[in-house]
Every structure is written in C-alpha cells, then in structure tokens.
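Notes for the one structure printed next.
Chains shown are a subset, placed as in the full complex.
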Amino acid sequence: MPPRSARSHFPQHGTKPFMIDWSGYLSLILQGAVVTVQLTVMGSILALIVAFIAGLGRISRFAILRWLATAYIEFFRGTSIFVQLFFAYFVLPFMGISLTPLQAGVLALGLNVGAYAAEVVRGAILSVGREQYEACTALNLSRWQCMRKVILPQALLVMLPTFGNNAIELLKATSVVSLISLADMTFQANIVRSQTGSTLIPFATILFLYFVFALLISFGVRALERHMARGLDGVRT
Amino acid sequence: MEWDWNFVWQIFPTLLQGVKITIIATLLGSVLAVFVGLAIALLRRSPNRLVSTTTGFIAEFIRGTPLLVQLYFIFYVLPDIGILLPPLVAGVIGLGLHYGTYTAEVYRAGIDNVPRGQWEAAKACNLTARQTWTRIILPQAIPPMMPALANYFIAMFKETPLLSAITVLELMNQAKSVANTYYRYIEPITLVGVFFLTISLISVVVLRWLEQRYGRIER
Amino acid sequence: MAAPIIEIESISKSFGAFQVLDQLSMQVMPGEKLALIGPSGSGKTTILRILMTLERIDGGHIRIEGEELYHMSKNGGLAPADEKHLTKMRQKIGMVFQLFNLFPHMSVLDNVTLAPILTKGVSRADARKRAMELLDMVGMSAKADAMPSQLSGGQKQRVAIARALALSPKIMLFDEVTSALDPELVEEVLNVMRKLAAETDMTMLLVTHEMGFAHDFADRVLFFDRGRIVEEGKPDDIFRHPKQERTQTFLRKIIAAGHRV
Amino acid sequence: MPSTAQDDAKLEQLRAQGFARVAIANEPPYTAVAADGKVSGAAPDVARVIFQHLGVPDIVASISEYGAMIPGLQAGRFDVVTAGLFMKPERCAAVAYSEPVLCDAEALLVKKGNPKGFKSYGDIAKDTSATVGAPGGGTEEKLALEAGVPRDRVVVVPDGQSGLKMVQDGRIDAYSLPVLSINDLIKKANDPNLEVIAPVEGAPVYCDGAAFKKGDEALRDAFNVELAKLKKSGEFAKIIEPYGFSAAAAMSTTMEKLCAAK
C-alpha cells in the first residue's frame, strides 16, 4: 500500500490496492500506434500529391504557377510544424473550417512534408539531363509526352530514396500531434505514464515501435527502388 | 475572436525572452551537432567492423525515432541512472545528438563527392594520409557541405518548440504560457509563426549566398 | 536543277555577349551529304541544334522544303512559329547526338518505337515491325530487348540512329556521333552510316573530326571558323588543296595529332 | 434569465447527434483513463449522468492539455470542459461556468521532511533559490506568480508524472497541484521520500464547474438544473466521493461567489 499523507484533511479515495494492468496499457499504446500509422499513411499520401503539384508548379512555364508553388513551399518550410498544427486545429475553426483532430493532423503533416518533398520532385526532374529533353525534341514529342514518358520515369528513381526519408520525417513528426489532443502513440505513452507512474516502460516501448516503423519504411522504399531500377543499372554515375 | 494590437505589444517582451532561449538552444545544438556528426562519420568509416556497425546502428536508431521521445528519455529516464541534466542542457544534448545523425550523412556525402582521382593524385604526390585529408580532401569536401549543414540548422531551429516538453521556456512555451494566462491564442501563436517565417526567410537568403559561395567547386 | 531542301539565309545567333553565328547563309540540296568541319567552338554544333529547333535564332530565315522554320504565315504576314508549327516542321528532321541520348529506362525496342507511336499514331504492332527492320539494318535486332546500359557505346549509337530513322525524316543531322566512342568501336558506327548513305536518298549533315570519313562520305565539305564558312568545296579540294590559310593550319594540326585525312 | 431546455438549439443538436464532446485533462482523479481506454474520473462521470438526464445518451471525451481547453472550447472543438478547470474571475470572463462540481484545495509535493519548510506560495517567493513546478496555464501557476515567485522560478511542467519525477530528481523544490491530484500521484509513485503539504496556507479552496462556450448559456442553464437535482438526490455525493472529493464543499458555495472572488 502506498503511504498516505498524514497532513491531508481531505478524504482519501480508493481503497482497492493499486495494481498495474500492463497488458491493458500496452494495448492502449498499440491503439496509439494505429493512429500513428494512420497519420503517417494518410499524411504521406497527401504529401505525395501536393509534392507533385507544387514541384511541377515550380518549373512551370507560367509565372503565376511558379509563384504560387514557391509561396506554398516557402511558407510551409518556413513556419514550424507546431505553428501549422496549431493553426489547422485552433485557428481554422474561426474561419469556419472545422476539422476533426485527425483531419487537422493529416492536413498539417501532409502540407508540411509535401513542401519539402516538392523540392525533391523539382530537383529530381531537373537532375534528368538536358540531353533527354533534347532527345525528346529531336523525336518531336510534346512537352507533356516527354515529361510523362521520358523525364518522370527517370526522375522517380532519383526521388524515391529522399521520399523514403521524407516519410520517416513525417512518421517522427506525428509525435507532435499530441499537441492537438490526437491520441497518437506518444500521447498514449504519456497517458500510460500518468496512470501508472512508470516512465521507462511506455517510452521504451514507443521508441522501439517508432524504430520498427522507420525500418519498415526504409525497407519498403529500398525494395521499391530495386524493383524500379531493374535494367537501369549503370545509368546513373 | 478579434485581433488585438494592444495585446500584441503587451506580450512582445515576454516572447522575446523565449526567442533568446530558442536561439541559444539552436546555436549550442548546432555546435554539438557539427562535432557529433563528424564523430559519427569518422567512426562509421572505421576499419573495425564492430565499431562501424555499432555506430551505424545507433545513428540509425536515433535518426529513426522522434526527437520528442528522445527528449523525454534524456530528461525523465536518465536521472534514474544518476544523470541529472538541467532542462536546457538536456535539450541541447537531444538536439545535438539527433541532428548529429543528420550532419553525419552530410559529411559522408561531402567526402564521397570528392572524386577518386583526387585521392589518387594525392598518393601520386606521395602525400601522407593526414596531409591528404587536411590539404586535399577536406578543403574540397567542406565548402559544398555548407548549404546542407545550414539547412539542418534551420530545421533544428524550427524543432526547438519540442523543448517545452522538458520545461525549457523557449518561444513556443512562452507563447503558450502567455496564451494560458490571458486565454488568447491567436496573437501569440501568430506571432510565433511570423517569427519563424521571418527567420526562415532570412535564412533562405543566407542559404542562397552560401550556395553561391560554397555550393559549387570548379573542377 | 531541283530546289534546295534547306535554305539558310543570313542567320545570327549569340549566347549572351558571345556571337556564335554571324550572318551565316548556306543551302543544301535534296539528297546531299554535307560534312561540317572546323575548330572547336566554331559553331558547327550550333547550326545543327538550330535546325533541330533546340536553339532559337536571333535573326535571319531558315526554309525547309521552301517552308519557313521559325516563322509561319499568319494573316498574310509572318509571325514567329508556335509550337504547333514547329512540331509540323520537326517531322522532316532527325538528329543523332554525340552522347547517344538514349532513354535509359526503356528497352532498345521501346526507344525506337516510342516516338512513332506517340507522335504519328502508328499502331504498336506496326511500330514494332518497322523498328525491327531498322534495328536489323543497324545490326542491332538481336539486342531489341536489352536495356541501353547493357550496350557498348557503338551499339548505343547504332540504336540512336535507328531511333532517329524511325520517324522517316527527310533530313538527318549527325553531331560527332563517333567522338565519344572507343577507337575500336568507331568503325561499326561509320559502317552503318555508309550503308545509310548508299541505300537512301536522305539529306545528311554531318559534323565530325574524322577527316578520313568526312572525305569518303561527303559530297561537299564546309570549313567553319568563328561562326562563318571560311571555305567550301569537294572533299578532295578541301583536304588536298585548301585555299585558305586558316583551313591549312587546322588540317596541319589535325594531321600532326595523328588523324588520317 | 434561465431559459428552458426545450428552446435550446444547442441541446437539441446534442440530442440529435447522441453525444456531447467533453474535454478532460490527463490528471487523476479528476479524470482517469482505465487500461481498457475507458474514460472515468469524477468530472466526466458527473457530466455523463447529467447529459443522460438531459437526453444526451453519451459523452465523447478527449484528453487535452490545460492550455488547449479554453481555445478548443472557443474554436468549437468541445461542447464542454469537465476537467478540474477551477473557477477564477478571468476564466469566468472567458467561458460560461455551471454551478460548482468538484472542489479541492492546493497542495505542494516536496521531499520528505519538507527541507525548505514551505507552507505557502509566499514561502517559495521568499526563498530566492527555490523553484516550484506547476501545470502551464493552471491555477497553481497563477497563484505562485501572484504570491511573488518570479517567472523564472515557476517551472511549467507538462503533466503530473513529470512534476513528481522532477521533485524526486531535485530539479524543482516543490510541485503544486490540487490535493487530490497530488495524493493520486504519490500513491502511484509509492516513494517514501516524498511528502505532501496540504492545504497550502493562504491559497483558497477552489471549485471547478463544467465550462461552456460563451453563447451556450442556455445549455449551461439546462446543465445547472440537472446538476441541482443530482446534488439534492444525494446521487452527486455517490459519484464523486469514491474519488475522494467532498460533495458538501461543492454544495456550500456558488458559481457567482467563486467568479467574484479575488
């Protein structure tokens, strides 16, 4: 039995002995892990979509598209993810946009990581040599045909490893959504910590889980890369 | 909720206090990251397989897990084994270790990018290993790293709000504290956003300059 | 006498402050094989790139089969060519590059069939049939399913030639197509080009440092220096009895460097 | 003028969706999360019963930082906050409170034997080397600041466990929370080297109430009606006393008094 404070004049609660139901609390952390995975997957999908839109926008022929894409990228890379989450969750409702915590989390994470990935898209496209564009012209392919059939397939391979890193960054950034009351893995670990009084066990557990997720992402990306690079060996120096 | 300029002026000095801590944490964290990164990069090149793989694993682990959880660990778990660090020190160590694993990659890429011909020419000139590193390889490897390193320092700067989890009163924590005192969120959070954006925009200019100054090396 | 297939009329081209071509004029007859030689930086590549519309001109006119390349008639007057006009004009011209510029992510066959399928709407089956004929001609049909990275330089260049031919252009441009190859591999590419010259009546413009080949291959040789044609004539005249001093020094240096003329 | 529940559009909306969204804190015994993830604790239990009486079958609780509760309420993220958010004049200006629900005094968690001899926040202010921890935006932080403890000696601690750990590790000299929260912490910690000073001298007894958004006064009034019934029937005491709270304390004061208190 824990000691009672002799000086407290308020009634003491709870007469049951205090026992920790670890399997229950671990399953609580696993529920958090599900939220973390959801956020990572949906955030990555959103990031991928906006990355291509903004990345292609950056190299568009139209100044207005370039300008818009640059503004988006600089804004989201410039402000901290914390500020963005807070805006999505607490300030957008004042503008009449009320998102569920999950939506707000996905939105902020996706747009934030998407801004970084957009630069990856742009860089990869530019890394395909000018001579490939010239070969397209010599073969009379249109801009769009050239982009779709010749440039993007090559650029994709260049992007892939960095995309993997971006996805891991996104995974790690999900831990800050506890700020907007989203019950992700870190948040649940904190709950478990408050409820059980143990710090080491919940945090060691989630560190392990985060690392496993990160490894899964990098293995997945590497497998994809190998799959796509077949027959292309020796092309890039 | 309406925007209130009076309130903005009222809280401004408090937020500046937070800015100071944020900048101190970033600077100290950067210095640590530069050395941690170099250490990791060199240990990973060690001919001793045990040293190189262990370093590699630890670096991957630190890089693959959230800084927030690492900070909790350093601050709340380490005291159990007798390591009691003040909040700011714990925060700087967390930032330095975490970003050290990133800068290690920058070092590695920078060194790998020096063409093999330069190593060979150094050998043909009969330079020693030490002379080769200090006279030939590092002078060529480091300047192109500058933009990438600077990028990580900006990223680190934007992650300092995490330190509020270990009671460091940096900018975000000050803003929250102010907000909680007056029940007004829009102004402090917006100011924090503006502050980060300003620093970032300035750093974009600095980065461009770094890229121009150091980014390319003419061969 | 037939009308020229290419008429170049006092074109100019600068890169920044540097004038590469200066009021250059020349004509090419249908079926003619033309060799462009001259020192490095004299503008040979630039002319080919302009004909392929990879660079724009600053002034002057180019007509292909009598039709303006960089201008189009619009409301009675001449307007700068739009993409549609250029697309139409490019159908007449093919180009082979020094560094092959194959698409590394596609098989040899896909490299050759891509453009006909996309730009001419040829059916996949027809495109393949024609591609196999062309690959056969350049001696590469056995490697139709290989990826470019699995080929030697000479093989890559032969595929690049087949790819350019697949669009059946009337004019072929070759820019130092052998200079990136190992000496032993040069011959196989030159053989393909000899065959091409013998079997078709395509107009060909060739930039080369292989003086021996230029001599045997070309109907006419143009010697360039600093964006101007310094001397032109039959190969024998240019190589054996150059009139201009600039041509003489150039040829002397090339010979001293070990090249056969 | 209290309006009747019938003409309250907000309540109608809650009835239609079948649940009310409540914000709770991660602070036993005000709120507790069981190993199966079920939310209990004194504050949500009361809210659940009252909403049932109002015809709203369930509550959906989200755990929130103290600092995020009022902005969340204002932003329409929650319908009500039932989290041990004590009534204070400034807060009363920001939200619409119900009548008192849970009352508690303040306590200090210190090392065994109270080495620095703290009895009040004023004692902490006097000792220039002393630091005190408190939740960000919480009552205790304000009390400490008002008692003259400078800002840099009031450490904002994210949650109770962290505060306890910091006292154990000697990072702070005292950690302040409501009495019951501290008791819950120390029970879980089972650490004989800690001691609770309760109540803190000079610190008022505070009561929380369910906090509604300004403008939802009609819903608040309906809530009050049911809360009064519950208090009268004795059911109220049955719900909160197992958690250690005193029903008598809540019934001995009113929202108006607490909000006016300086």
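As written, the chain order gives the labels A, B, C and D, with residue 1 at the start of each chain.
Note that a contact is a pair of C-beta atoms (placed from the backbone, for glycine too) under 8 Å apart; a residue touches a chain by one contact, two chains touch by 3 or more.
Treat the numbers as computed from the prediction; the structure is a model and nothing was measured.
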Assembly composition in shown labels, counted over the whole file, is A x1, B x1, C x2, D x1
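As a working rule, only the chains that are shown with their structure count from here on.
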Check: interface with higher C-beta contact count, A-B vs A-D, is A-D
When centres are defined as mean Cα positions, the distance from chain C to chain D in whole Å is 83
So, in whole Å, the Cα centroid of chain A is separated from that of chain D by 34
Cα centroid separation, chain B vs chain C, in Å, comes to 53
Residue ranges of chain B touching at least 2 other chains are 1, 76, 185
Among chain C residues, those touching two or more other chains are none
Among line, ring, star, complete and other, the chain touch graph is other
So the complete set of touching chain pairs is A-B, A-C, A-D, B-D
Counting only contacts in the complex, chain B reaches chain A at residues 1, 61, 63-70, 72-73, 76-77, 80, 158-159, 161-162, 172, 185-186, 189-190, 192-193, 196-197, 200-201, 204
The answer for chain A against chain D in the complex is residues 2-5, 7-14, 18, 21, 23-25, 27-28, 31, 89-91, 93-94, 98, 101, 179-181, 183, 187, 190-191, 193-197, 199
In their shared complex, chain A is touched by residues of chain C numbered 49, 52-54, 83, 87, 90-91, 93-95, 97, 99, 101-105, 107, 114-115, 118-119, 147-150, 163-164, 167
